[in-house]
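Shown here: the complex without one of its protein chains, the others still in place.
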Amino acid sequence: MPEPFWKTAISKVEPNKILVRGYNLMDLVGKYNYADLTYLLWRGELPSQGCSRMMDVLLTVCLEHSLNAPSVDATRFVASSGVPLQAAVSAGVAAIGDWHGGAIEQCAKMLQEGVTRTKNQADSLKHTAEEILQEHRNRKVRIPGYGHPTHTNDPRTGKLLAIAEENQLRGQHVELAQAVEQLTEKFFRKHLILNVDGCIAAIISDMGFDWRLGKGFFIVSRTPGLVAHAYEQAYFDTPYKAAKWDEIVYTGPPERTPPR
Amino acid sequence: MPEPFWKTAISKVEPNKILVRGYNLMDLVGKYNYADLTYLLWRGELPSQGCSRMMDVLLTVCLEHSLNAPSVDATRFVASSGVPLQAAVSAGVAAIGDWHGGAIEQCAKMLQEGVTRTKNQADSLKHTAEEILQEHRNRKVRIPGYGHPTHTNDPRTGKLLAIAEENQLRGQHVELAQAVEQLTEKFFRKHLILNVDGCIAAIISDMGFDWRLGKGFFIVSRTPGLVAHAYEQAYFDTPYKAAKWDEIVYTGPPERTPPR
Amino acid sequence: MPEPFWKTAISKVEPNKILVRGYNLMDLVGKYNYADLTYLLWRGELPSQGCSRMMDVLLTVCLEHSLNAPSVDATRFVASSGVPLQAAVSAGVAAIGDWHGGAIEQCAKMLQEGVTRTKNQADSLKHTAEEILQEHRNRKVRIPGYGHPTHTNDPRTGKLLAIAEENQLRGQHVELAQAVEQLTEKFFRKHLILNVDGCIAAIISDMGFDWRLGKGFFIVSRTPGLVAHAYEQAYFDTPYKAAKWDEIVYTGPPERTPPR
Partner (left out) sequence: MPEPFWKTAISKVEPNKILVRGYNLMDLVGKYNYADLTYLLWRGELPSQGCSRMMDVLLTVCLEHSLNAPSVDATRFVASSGVPLQAAVSAGVAAIGDWHGGAIEQCAKMLQEGVTRTKNQADSLKHTAEEILQEHRNRKVRIPGYGHPTHTNDPRTGKLLAIAEENQLRGQHVELAQAVEQLTEKFFRKHLILNVDGCIAAIISDMGFDWRLGKGFFIVSRTPGLVAHAYEQAYFDTPYKAAKWDEIVYTGPPERTPPR
């Protein structure tokens, strides 16, 4: 039998009824909050109380980073050009790439593979941490989730770890993440802090999230801010935001005449 | 003095500190939930307890509508083509247009202008409702926020109004919205229900939101679902989702030969 | 009978055959160039020789405007964040809004309505031009397609008009556009030049294009440049392009403590 063209396990619509993962949306609204329902959409089940609290923190800790973020800047340029709100927000979401929020995904993958390998080989997490660092040093690439260009002591990581602890959600992925942090100086000659992306990666891994959902946390966290920036730009700032022509450094060939 | 190129009232970043509307993000996370902080970003102030509860409901009541939504379908086609998660979500956000969530914006505008006009002219809301209906009938256009293609008795509207009532947030905009509903049959020969978009429009207007933020509620509500659909499509469905060639009805000219 | 879900007059795919507006794509490629085929896609027919030449000029005259364009800036911020090429280009396309290329659409609408009104009322184009100017002055809005922030004597307009003339494509829409230009000083106290957007609007209207396709010209014109900028940013510039935190002017409330 051929696969149906339209198919989903997420939700079901009928006249006057919407089921989300089996629950009637109307039985959920007002009882479960936005973070709970995001958890339900992504995991298929409602969260425990601890996971509920953690989820909300995970979705707010990356709330805003002002214009010091490519996604916000992209949103503002688009918003300045005379478009509806969603078009500007859409451009900002597109910017949540490998170097901007994407470390959550990459770091969660690294930690999940590391913990699995540790278990399969009955190895120690410390040894796995060394292998991870060695491997990145050999490939001459950065370790996703470590270091930050602006924050030397990221205020967000301590908070996240404390709340994970309080809710008994710390597990082997956080342990591995911290083991890596402690060894960064040995392998890279300078201490690289576990940054907010890395911290989220470790905690969502301990909560059982697939690493491929990693960017989802950042996308949802930043969307209200992208809306706020699109609104501020469109209605309280000048239109047609663009680099001024006399501030653009041109590095191409000097003026010349075409052959024909 | 020229306007600074980079400027915002939303947030401020310094090394190891992030202020959102004046509050240190670290003083907010864990105390205020996602809906509260969305309110803060959009209004500049933290919500009262009633507004906090209402906000969360407003951001969850439109959570999902399965594949019966252009935004979800757009996300799934893009997700099937081998792109990172955010690119698929970005396309879905772009689809939150005038016919898909956009009625919140348009209906809020109509209600806010209606309430203002009523006050300025010391008129009755009922009379304003008649004027609104008359005007739409004359222009032969639909009234934004009324009627629904699938739901004859939208389960979401009663819930929203009840929670607005409980939290003392019902005001003149809801009153005007209901006055319009009651008169639809008189002007359009069939009863048009106040739908979920119209209901959100009325409540956010009573809460004091600028109508130009209307689509923001729908965008934020649907983003977790867009993430879930992008993830399901990319990892649990077949790649390259596209209409099958033999199911596409071609309505163009028959085969012909170019002049040269 | 219900409408088919998948339906188009643009093209038809079968195994080993692709028809575009009735022509076998393989009979076109190599004989008709990119501009010809864009014309075919948008109009349903192949262009005359004059229209072919004009079309190519219309699609190249807005080729590039360096970083002095919101679309290019949006593309560069997105490209800097670690995304595939198309995601960055997609964000740039989203920025082609009412204030950035969109004047083609608006001005073409204004001119097409103006020429129709002139014909219907057996009026003169000069009188219609006066009505248009009067109406914009009364509404206190800019006339789309007139004036330019950087170019006082836009080098592109003379070229466009000369080529339209050479190819016998000048008609009443260009005439009306120029009548408006000549009267701008009378109505707005300063001479507003017919800019490149306005000029394209007038010519495509004389060629018979629906004004609602106006932005299409700008989108197609700029896409190769958006690709070039995405490529340059991603591979020859530093990643994570963002406003520097200490150059962002924060205009929000001073630091404060949340109530709880």
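Lettered A, B and C in written order, each chain numbered from 1.
Convention: a contact is a pair of C-beta atoms (placed from the backbone, for glycine too) under 8 Å apart; a residue touches a chain by one contact, two chains touch by 3 or more.
Bear in mind the structure is a predicted one, so any value in this text is a computation, not a measurement.
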| item | value |
| --- | --- |
| Hidden-chain contact residue, picked from the options A:Ala35, A:Leu58, A:Val72 or A:Ala94 | A:Ala94 |
| Touching the absent chain when the full complex is considered, from B:Ser66, B:Asn167, B:Asn195 or B:Thr223 | B:Ser66 |
| For chain A, the residues touching the chain missing from this view | 4, 6-15, 19, 21-24, 27-28, 31-32, 44, 46, 83-84, 86-87, 90-91, 94, 243, 245, 247-260 |
| Touch list for chain C against the chain that is not drawn | 3, 6-13, 15-18, 20, 25-26, 28-30, 32-35, 37-38, 41-42, 53, 56-57, 59-61, 63-68, 84-87, 89-91, 93-98, 101-102, 105, 150-156, 159, 163, 210, 212-213, 215-216, 219-220, 223-225, 227-229, 231-232, 234-235, 237-238 |
| Chain B residues that touch the omitted chain in the full complex | 66-74, 77-78, 80-83, 87-88, 90-91, 94-100, 102, 149-150, 239-245, 248, 250 |
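To be clear about the criterion, only the chains that are shown with their structure count from here on.
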| item | value |
| --- | --- |
| Chain ID, smallest distance between chain and overall C-alpha centroids | B |
| Mean-CA-position distance for chain C and chain B (Å) | 29 |
| Multi-partner residues of chain C (each touching 2 or more other chains) | 83, 87, 90-91, 94, 243, 245, 248, 250 |
